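I'd like to ask you about the structure that follows.
All protein chains but one are shown in place.
Let's look at chain A:
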Amino acid sequence: MSVVDTIASVCLVGGALLSMLAGIAVLRFPDTMSRIHAATKPQVLGIVLLMIGLGLRLGTVAIIGELALIVVLQFVTAPVAAHLTVRAAFRGEQEDQDAQPDGLSGHGAEAAGADDTPTEIAHALVDENVGADPDHPNRTVLDRRPESD
C-alpha cells in the first residue's frame, strides 16, 4: 500500500466520518436550527474530502475535472439550500410563537395582531380614558364632532 493510497484512504474515511457525525448530530441536537447547521457539514467538507480521496486514487485529468465539477456544484448550491431551509424554519418559528414584528420574517405585523396601526393605538387610548371629554364620558377628544342640535 503506497503513500498515495494511504492518504486517499484517510481522506475517504474522513469524509465518511463527517457523514456519520452529521447523522448523529441531526438525531441528537435539540432544535431545528442546530440540526440544519450540522446537516451542512458533510455536504461541503465531507464531499471535498471524498473527492480528494477519489482523485488521489484514480488520478487522470478527465476524472479530476469531473470531481472538481462536483465540488464546485456543492460549494455553490449547499449554502444557498441551507439558507433557504433556515429561512423557512425561521418563518415557521415566528408563526408558531406569534412573535413580535421582525424585519427578516415579514410575518410579524400580522402575527402580533392589529394593535400597531394608528387607529388601533387611538382606540386603545380611548379605552384607557386618556383624553376623555369630562362632559361626555363615553365620548373622547378623538371623535368629538360638531353638535347637531
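One rule holds in what follows: a residue touches a chain if its C-beta (ideal position, glycine included) is under 8 Å from a C-beta of that chain, and two chains touch if they have at least 3 such contacts; residues count from 1.
As a convention for this text, contacts and distances are computed from a predicted model.
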Hey, which one's the missing chain according to UniProt: "Sodium:proton antiporter", "Raffinose/stachyose/melibiose transport system permease protein", "Oxidoreductase" or "Mechanosensitive ion channel family protein"? "Sodium:proton antiporter"
Touching the absent chain: which residues on chain A qualify? 1, 5, 8-9, 12-13, 15-17, 19-24, 26-27, 32, 35-36, 39-40, 42-43, 46-47, 50-51, 53-54, 57-58, 62-63, 66-67, 69-70, 73-74, 77-78, 80-82, 84-85, 87-89, 91-92, 95
